[in-house]
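Excluded from the complex is one protein chain; the other protein chains are retained at their positions.
Up next is subunit A:
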Amino acid sequence: MKEHKTPLLDELEKGPWPSFVKEMKRAAEKNESAKDLLGQLELSYQDKKGHWKHGGIVGVRGYGGGVIGRYSDCPEQFPNVAEFHTIRVNQPSGWYYNTKALRKICDIWEKRGSGLTNFHGSTGDIILLGTKTDELQPTFDELSDAGFDLGGSGSDLRTPSTCAGPARCEYACFDNLDLCHDLTMTYQDEIHRPMWPYKFKIKISGCPNDCVASIARADLSIIGTWRDSLRIDQEEVKKYAASGMDIKGEVCEPCPTKALEFDEDAGELRLKAEDCVRCMHCINRMPKALRPGVERGATILIGGKATILQSAFLSWVIVPFMKMEPPYQELKDLLERIWEWWDENGKTRERIGELIYRKGMGNFLRAVGLPAVPQMVYQPRANPYIFWQPDEVKKK
């Protein structure tokens, strides 16, 4: 086995941030594929281009997704990455682990793959980076015995992911960890067998801080919120003031709707609850004194995606407030109506946001049976080009 010289990559072992090149070299000490991966990456650094071939479908029995096929475009030079497929492994909600579970994955991957991983990939899965075609089924079988399953890839429901949630965060407005697990278990078929126009992502955040960026990258964004007034502990407000915090400047002034006023004489924070838009700023600043209200649920938004194809969209509000309690039937019914409409009307590789943009939000809302409410828009339309429905006008 040839040792590859890697002068360019060696530069990336320097510096204070942990080095992925060191990680690759650790894996290369024990694994021939990892060794050739280093060599091929060094070649990419010389050539300023990737050296992976386009495409290649591989998988495991019974599944259509979960494995990304990858082949080197220079297999003569790097025979041990001629096949170098990735396996997506569905992570537990909120990325919580015990070491026993993680060690099982390490043992399987030591035997079956390159020994290199991503913790985690962008969609949230554990990424097992690089193995041969013959190893795919045995890897899956062993993962399954260890209690792990594959995530989504291709035109299917991608692995849902969610933030730290009520396990570790006082901001969580519902049990987002449970919801993520419940949706993942309910829609196993949709995750593992691609049958849609394109991918569909569900990301769930427990509060409007949106730590999993659901509004930017999820076709369906579920963001925790509350409907009543936020709660203020005036004793704790006094303590923040006594500690020297500039409550007026740091908390009240940045409030987007100027719903908060600080009475310096009384040491009290006053809230105009009807003006509050529940943005989290004041709570983030004074977590001991302020908390979300008690009537909690989530805002449901749709259509978020990155640029390709029809520009990037942030998700749009379609349900301003929904209670989030098991078995989450209202949400599941809505999801299934959305998927049905998208499946019937979507073109190949058309995300739900693009379909809504092409067909019009009005058509979408009517099709899935959601009432139009002012919370859905920043402002009403400026043009008078209105699509009237047949039952709204008299026929000649």
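We take it that a residue touches a chain if its C-beta (ideal position, glycine included) is under 8 Å from a C-beta of that chain, and two chains touch if they have at least 3 such contacts; residues count from 1.
What we mean here is this: contacts and distances are computed from a predicted model.
Peer 1: Absent chain per UniProt: "Amino acid ABC transporter permease", "FAD/NAD(P)-binding oxidoreductase", "Sulfite reductase" or "Dihydroorotase"?
Peer 2: "Sulfite reductase"
Peer 1: Which one touches the absent chain: A:273, A:309 or A:373?
Peer 2: In the complete complex, the chain left out is touched by residue A:309.
Peer 1: Touching the absent chain in the whole complex: find that residue among A:122, A:234 or A:389.
Peer 2: A:122
Peer 1: Pick from A:98, A:329 or A:379: which residue touches the chain that isn't shown?
Peer 2: Reading the full complex, the residue touching the unseen chain is A:98.
Peer 1: Spell out the interface residues on subunit A facing the chain that's missing from view.
Peer 2: Where subunit A meets the chain not shown: residues 8-9, 11-12, 14-21, 23-24, 26-27, 34, 37, 41, 44-45, 47-55, 61-63, 68, 70, 84, 86, 90-103, 105-106, 109-110, 115-123, 129-130, 140-141, 144-145, 147-149, 161, 163-164, 166-170, 172, 175, 177, 181, 184-185, 188-189, 192, 208-217, 223, 250, 254-256, 279-281, 284-285, 287-288, 291, 306-312, 314, 347-349.
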